[in-house]
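All protein chains of the complex are present and in place, except for one that has been dropped.
Presenting chain A:
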Amino acid sequence: MANADLKANRPLSPHLQIYKPIVTMVMSILHRITGAALYFGTILMAFWLVCAAAGPESYQFAMDVFGSFMGQLVLFGFTWALVHHMLGGLRHFVWDMGHGFDLSAANWMARATIIGSVSLTVILWIIGFIVA
């Protein structure tokens, strides 16, 4: 195989761009992405608490940041990531108990995760606006 073309035209195993996205796969990827987003989102929680601990003026500054349009947008995304990651986690608990592995159950749970996370996020924000 001295003349083998090692660089080009080699067969590739199927990967992300080849597979057609299916709901269980997308939910798996979203679970990891929301987890990573929440990781960096804790900067906002620490910012909020440290500003409050520093005194009334910096607390007001944090409130203004979170109250701005961009702040609200980020917090809405934060809420969805939190809810989605939690529902994804509940799905993992079901699997941990040895249930939900057949195709119909896995697909059903994946759809429930995304529908549930979006609707719960909207409901939480409606409650938020009512309370405020």
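Keep in mind that, in the parts below, a contact is a pair of C-beta atoms (placed from the backbone, for glycine too) under 8 Å apart; a residue touches a chain by one contact, two chains touch by 3 or more; residues count from 1.
Rule of thumb we're sticking to: contacts and distances are computed from a predicted model.
Taken from the listed names "Polyketide cyclase", "Succinate dehydrogenase hydrophobic membrane anchor subunit", "Phosphate ABC transporter ATP-binding protein PstB" or "Alkaline phosphatase", the protein name that UniProt assigns to the chain not shown is "Succinate dehydrogenase hydrophobic membrane anchor subunit". In the complete assembly, the contact with the undisplayed chain comes from A:63, out of A:23, A:63, A:94 or A:114.
Among A:25, A:50 or A:73, only A:50 touches the chain that is left out of the view. In the complete complex, the residue from A:16, A:70, A:103 or A:131 that touches the missing chain is A:131.
Residues of chain A in touch with the missing chain: 32, 35-36, 38-39, 42-43, 45-46, 49-50, 52-53, 55-56, 59-60, 63, 67, 79, 82, 86, 89-90, 92-93, 96, 124, 127-128, 131-132.
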